[in-house]
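Have a look at this one.
In this view, the complex is presented without one of its protein chains, the others remaining in place.
Chain nomenclature is as follows: A and B, assigned in order of appearance, with residue numbering initiated at 1 for each chain independently.
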Amino acid sequence: MQPTRRTHPAGRHPERLLPSEPQRRRIARELYEQVADLPIVSPHGHVPAALLAENRPFENPTELFITPDHYVTRLLHAHGVPLAELGVGAEPLSEEQARRSWRILCEHWARFAGTPMKYWLEDVLVGVFEVDELPDASNANALFDHLGERLRDPAYLPRALVESFNIETLATTDDPLSTLEHHAALRDDPAFATDVIPTLRIEAAIDPGHPSWHRNVTALLAGAGGDDDVESYLAAIAERRRVFARHGAVSIDCALEDARTAVLPRARLAELYLRARRGEATPQETATFRAGMVSELARQSHDDGLVITLHVGSLRDYDAGLHRQYGPDRGCDIPLTTRFAEGLRPLLNEFGHDPAFHLVLFTLDETSWAREIAPLAGFYPSVYAGAPWWFLDEPEAILRYRSAVTGSIGFGKQSGFIDDTRALCSIPARHDMARRLDSAFLSKLVSEHRLSIDEAGSIIRQLSYELPRATFRLGHFGH
Amino acid sequence: MQPTRRTHPAGRHPERLLPSEPQRRRIARELYEQVADLPIVSPHGHVPAALLAENRPFENPTELFITPDHYVTRLLHAHGVPLAELGVGAEPLSEEQARRSWRILCEHWARFAGTPMKYWLEDVLVGVFEVDELPDASNANALFDHLGERLRDPAYLPRALVESFNIETLATTDDPLSTLEHHAALRDDPAFATDVIPTLRIEAAIDPGHPSWHRNVTALLAGAGGDDDVESYLAAIAERRRVFARHGAVSIDCALEDARTAVLPRARLAELYLRARRGEATPQETATFRAGMVSELARQSHDDGLVITLHVGSLRDYDAGLHRQYGPDRGCDIPLTTRFAEGLRPLLNEFGHDPAFHLVLFTLDETSWAREIAPLAGFYPSVYAGAPWWFLDEPEAILRYRSAVTGSIGFGKQSGFIDDTRALCSIPARHDMARRLDSAFLSKLVSEHRLSIDEAGSIIRQLSYELPRATFRLGHFGH
Partner (left out) sequence: MQPTRRTHPAGRHPERLLPSEPQRRRIARELYEQVADLPIVSPHGHVPAALLAENRPFENPTELFITPDHYVTRLLHAHGVPLAELGVGAEPLSEEQARRSWRILCEHWARFAGTPMKYWLEDVLVGVFEVDELPDASNANALFDHLGERLRDPAYLPRALVESFNIETLATTDDPLSTLEHHAALRDDPAFATDVIPTLRIEAAIDPGHPSWHRNVTALLAGAGGDDDVESYLAAIAERRRVFARHGAVSIDCALEDARTAVLPRARLAELYLRARRGEATPQETATFRAGMVSELARQSHDDGLVITLHVGSLRDYDAGLHRQYGPDRGCDIPLTTRFAEGLRPLLNEFGHDPAFHLVLFTLDETSWAREIAPLAGFYPSVYAGAPWWFLDEPEAILRYRSAVTGSIGFGKQSGFIDDTRALCSIPARHDMARRLDSAFLSKLVSEHRLSIDEAGSIIRQLSYELPRATFRLGHFGH
């Protein structure tokens, strides 16, 4: 093996991410080859359905790769590039601005060494756009032109890309009030084979501390036609769940700062609801209501079978100035220590044994993987250990995750890979990365005679395809 | 090296768990061979003394391998198998039920891939029962018959197994009120060479929050003949310690949710004692009394030299329904974040320098290994870093443990391997696993020239034999 020299982006090497030790590499390669071409199942992510329904060409490389991707803008910002200089929030960008932003990224390319952003971008540039040199200041302009040209080619329209990526199921994440018209349109198109399904993003409808809660509740009640009381409110949520399920949804997503749950008597929930609606709830009451509503979501899953994904432990919009200027979700989430064990106990004692219920736990505090999430998934039939997410969705952390949870729960209670991305073009690169890393992890177990190669072959197929389907009950819902 | 194919259980391969890189494997094998046949020292575990004293044949494979082992039943439960279907709590099982449970385990065998349960079971099946195929639905019945036949052979009686396992010392864990008659009987049998020693499990006698505390205290006082005051209570505990020590005990075990300790004035302890006995103690007072009693245990160790093992940080009996139906310790412990530094400060400031005192710290929160346990063991002569326990007693976590603590404290303040098991047949498999993993860890240090091979050879012998003896003062007590 000769180490790669700089003219080749990492995306080029066929054995990238596989371990260097020759025996392990051979085993890993044997495993990887079994799954490299399996269809992609993406049961949780953030590609907008409108992008596919409208199917308009991407404007330019900047609006494809930079401004919407806070993984990228965050690190440029950390190196002193103001977001305004990149054009964040100012889309659509002028050609001049787009070109300038692209150049900034190219100039900072070396700053991304060691990050998955660089790995994914290079994989996309090589694999999708046929670029074969590393971006830098000298080739920024030429690359911008080359990529722009491709983006005007019909083969690079959003739907064409999705089809070329071999994506079988693609879940979006949607506002509780969404009309889901784009999903309906995509489903009605017989020429488009990918199953694009919505996900009900729920916290803005259950957390009175959320800035949109009041507006959302009012709209939900208006839609469902009930009184302003907790029964109508719960019924309105159940109705939205049914609508989402009719459009193909298999899950509800809930992103909260902590994992507290409570099972409240209906009278207590009703009282807190009214206090919250009147704006009289104390912070403690707001938290109690939210904790109670997480359990109500689980209760409703008994009837409609929707999976609940919990994304817990991020101080969102940490920087007040950034939030004021650009709004939410611009890359300044900062993780917190998270306590799943105490938090989930009420919910799990009540609903954890329900065979109709699946709860997938995602954390930004990796210490909870071995300490709490695996022990919970290793006892409750309903609980699944969600794949590494956000800051933890990178090679080193993915391998730490496998090391942390497998001893407790084997592979069958792990969620399989979840890309959770809004960067459409990166989807195949992310799934491919996961398949390579899982092959690498399994090659260790095989080479140390902890698993046979046949056992590992079965597991790599499960992790790549079967487990995400089983965790999200895709079979159950007929997808 | 050819990767193992599925017909061979992992337990077959002579180099299992050793690293794949050829130089490291050679070194690891050289180290492992130095300790593979050393006698087993098991200073903390849960095999019942009655099992050995009565020495009756095991009923069937299910009551040997499944129903009493919550490591196994827990994961079957997580895959949707109700404990009742396995016969948990319904022992003795009918032949039909036992056979059905065994079949369920065999059908789920692949679900255990990657877990130590599968590794240990295969090692036992191969090494003790001469099975040489992987269990599955097709061979479940035949295996059940094969194993049942072996269990009727006198070579598979409990004492015969212990002797064939080359166990030098085997500690049990016993109720504070235990008569220890089985230990006496075993000691009086000149034909049985293994030193079976009791351990005083103490939390039910010091924690007024424990459901049995009142009953235990009343019985302790009745046995010792004192008034119902703190002096008689402490004297009664000291007397039980003396009785245990006379029966060979070297340690007291204390399992608590947190590591809080306090050194209380005797008058304060007396007052809290009376309030607790009258049922008037607040939760805060209960916690303070318990914290004070942990320190009193350390104070008593100055006189009798008994080692204290602290197992901290588990929410025991997390699931209320399971606890109602099956009672405690059925596999639904969920770990908590644990703070040793603040908790132990009062105790260590008072007793941490006492040369007659050893305190062995076990955690389910592995973040405390490097952050708190190693720094404490690296300063206080009394403190030892306990081996990975429960969910953490598996290959990946064991290697993380060595990586976490060795830089701070070297090897001499690590406890050496502790099996902590109630699964008698797994004892040699567990000790063998630890010896292999320690050889693997040391092979890294040797191959990177951080230790010489001679230094590593001395360390592997310490970890396998000398350190458990030194940590538990086995030499001191004349065992």
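Definition applied: a contact is a pair of C-beta atoms (placed from the backbone, for glycine too) under 8 Å apart; a residue touches a chain by one contact, two chains touch by 3 or more.
Because the structure is a prediction, the values reported are computed rather than measured.
Visitor: Which of A:L143, A:L364, A:A387 or A:C425 touches the chain that is not shown?
Guide: Checking each option in A:L143, A:L364, A:A387 or A:C425, the one touching the absent chain turns out to be A:L364.
Visitor: Have a look at B:L17, B:L161, B:L272 or B:L348 and name the one touching the chain we're not showing.
Guide: Per the contact definition at the top, the residue touching the missing chain is B:L348.
Visitor: Touch as defined at the start, partner being the missing chain; which of A:F112, A:Y156, A:Y233 or A:Y273 qualifies?
Guide: Considering all chains, including the one not shown, the answer is A:F112.
Visitor: Any idea which of A:L220, A:C332, A:A387 or A:C425 touches the chain not displayed?
Guide: Touching the chain that is not displayed is residue A:C332.
Visitor: Tell me which stretches of subunit B touch the chain missing from the display.
Guide: With respect to the unshown chain, the touching residues of subunit B are 21, 23-24, 27, 337, 339, 341-342, 345, 348-349, 352-353, 355, 367, 370-372, 374-381, 383, 403-404, 406-413, 444-455, 458-459.
Visitor: In terms of residues, what is the contact footprint of the unshown chain on subunit A?
Guide: Against the left-out chain, subunit A lists 1, 3-6, 8, 10, 13, 15-21, 74-75, 77-80, 110-116, 118-119, 315, 318-321, 331-337, 364-367, 391-392, 394-397, 400.
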